[in-house]
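Once you've had a glance at the structure underneath, I'll fire off some questions.
A single protein chain has been removed from this complex, and every other one stays in its place.
Naming follows writing order (A and B), and every chain is counted from residue 1.
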Amino acid sequence: MEPESVSVVTSKPIYRSEISDAPCAYSLFICEQLSTAFSDLYQSKTVAKRDLVDDGDLESVKDQLVTLLADAPAATLVYLSGTEKYMWLVGEQLKALGVTEDQMVMLPPLNTERSVFCCHCYTVTDHVVTAPATCAGCGKLLAVTDHFAKSHAAYFGYQVNAENATEIPESVELS
Amino acid sequence: MRVAPKEVETFRDDFTYSNSPEAIKRFPFPFPEDEYRYSVNMEPHTPKGGEGSAYEHFLDIDEHYLSEMTERKLVLDAMPHRCLAMDHMELACWDMLERLMTSLAEDYSDYFKLTIEGDQWTWENKLLNIHDTFTFGDSSTLPKPPLEYIGCQVQGDFALLDQRDGDLFLDAGMVTCPADWSLAFDAGMSFKEWHGPVPMAHNEGIFERALKYLTAMQVGSPIRRLNWTLTVNARMDTSPETYHEWGHERTSVTPDNVGEKVYLRVEVQVMDRMPRSNALMFIIRTYLISLEDIATNPEWAKRMHRTMKTLPAPLIEYKGLSRYHSMVVDYLSQFDPAN
Partner (left out) sequence: MSNQIKVEVASICQVAPTIREFTLEAIDDELYPFSPGAHVVVEMPSAKKIYKNAYSLLSDPADTNRYRIAVRLQETSRGGSIYMHEQVKVGDQLLISPPSNLFSPFWLAKKHLMLAGGVGVTPFMSYIPEMLRRNTDFELHYMYRSLQTGAYKNELSEQLGDKYFGYDSDRHTRCDVTELLSQQPLGTHIYICGPESLIQAVEEAAQTLGLPASVIHSEEFAAPKPGMPFIAEIKSSGKQVEVSAEDSLLEALEASDISVPNLCRGGVCGQCVCTVEEGDIDHRDQYLSDDEKAAGNAIMPCVSRAAGERLVLDI
């Protein structure tokens, strides 16, 4: 029983920066904001058909996806770049349109910000970089765990000082 | 049912919940050996222990039936999201309703009656004064959606797992008395994802094996396993949703009150394949017993002392016992002089 293995929460997503050259008939590139690296990636993938969506607004992304994927082939690959929350929320939209998780290539998130789901009031607090974090819904001070739910694009949070109100752990930066 | 349902007792506020001597005798004590060991520990869910045993029937209806149904209503009234079913789980919900109704009517005919005429079903629950006729498969003919309707009449939490591509997904359930997990957060997760926070077991490959076993399960051969934790006060709803209301109780344990305040919380988990939908029904039936009541059985007290003493640190932490684990061990040590 090794201590470091004990703390591994297997629901925490793992992102890889190396991108394999898998075959496909159509590739879709979706980013929250276009970076040189993502632009280069888009340029480098010479497939029969490809599109680029550069849009940080989830609602407008959704409309574009419905149009772009209406006649897409089964052999579609989607590359995603942005914050973790952005990628997984777009991922949920993609799933609803028939894209499987193994058709999505998520690049390492642009920053270490986390979205945190408050288990007490179900509010998701965005842009969390330190723990504990204050819930934007109920104001409770939340412990931020590594337990991640794709459908909420957020980590599980619970009141950190529920057992003893005076026990507030020191603030730590999240990775 | 050998023990008739008692009048309603409470699992909150004044905590009037208590176990009768008969209920103590039939308590599903979970420790088969002196040392704690993590294992899949599954066995066929077949009758065991004879008349009156907690394992006598597929579902165990006991003296706490009315209390637990009252508690469930309190939870769902305050938090309707504690029950959910994704659209594609509709058929599985009907599978579950059928399985629960037929087994209740067969095993507890004094209390429950099911009359089937084609797709017209009539259900009577004399304990809760329910009498409804509905069309099987048509949710609009029931007062509530099928999972919620039947779930509010059976002790225990329920999850319906959709089986896809060799994995199981948590796509429906009613969870009002969980040992610290949230259905609202975990909904839709794969087997491995919703077990993500469980320490140690991942390395030992336990989840891979359990998943292989569960996905191969046949209709008509349910299995069970026991799980346990400790709870301060007889609180059924130890959910994350209400943790801010009960968390502080963990600091209220003292060497003087540990025997009456700390409860062994046992889950008899039953898994059963649903025939029409191929979903897996997962019943988590929770039993609570105070350490004091455990001590009325010297063998149990001794066994539990040894198990608590050898519990690995990560599990003490994961189960939330850190604040009072040593008091539990000290209290139980009086029943185990050799240790």
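Heads up, the rule we're going with is that a residue touches a chain if its C-beta (ideal position, glycine included) is under 8 Å from a C-beta of that chain, and two chains touch if they have at least 3 such contacts.
Values in this document were obtained by computation on a predicted structure and should not be read as measured data.
> Which chains here touch the chain that is missing from view?
Listed by label, the shown chains it touches are A, B.
> Which one, B:19, B:103, B:163 or B:229, makes contact with the chain that was left out?
Of the listed residues, the one touching the omitted chain is B:163.
> Could you tell which one of A:40, A:101, A:126 or A:167 touches the chain left off the display?
Reading the full complex, the residue touching the unseen chain is A:101.
> What chain A residues would touch the chain not displayed?
The missing chain touches chain A at positions 22-25, 69, 71-77, 97-103.
> Residue-wise, where is chain B in contact with the chain that is not depicted?
Touching the chain left out of view, chain B contributes residues 39-40, 42-44, 88, 163-165, 205, 208-210, 212-213, 215-221, 273, 275-278.
We take it that only the chains that are shown with their structure count from here on.
> Using the average of all C-alpha atoms in each chain as its centre, how far is it in Å between chain A and chain B?
A distance of 33 Å separates the two centres.
> With touch defined as at the start, can you tell me which chain B residues reach chain A in the complex?
That would be residues 81, 182, 184-189, 192-197, 199-200, 202-203, 240-244, 247-248, 250-251, 312, 314, 323 of chain B.
> Please name which positions on chain A make contact with chain B in the complex.
1, 5-12, 117, 119-120, 122, 140, 145-152, 156, 158-159, 162-165
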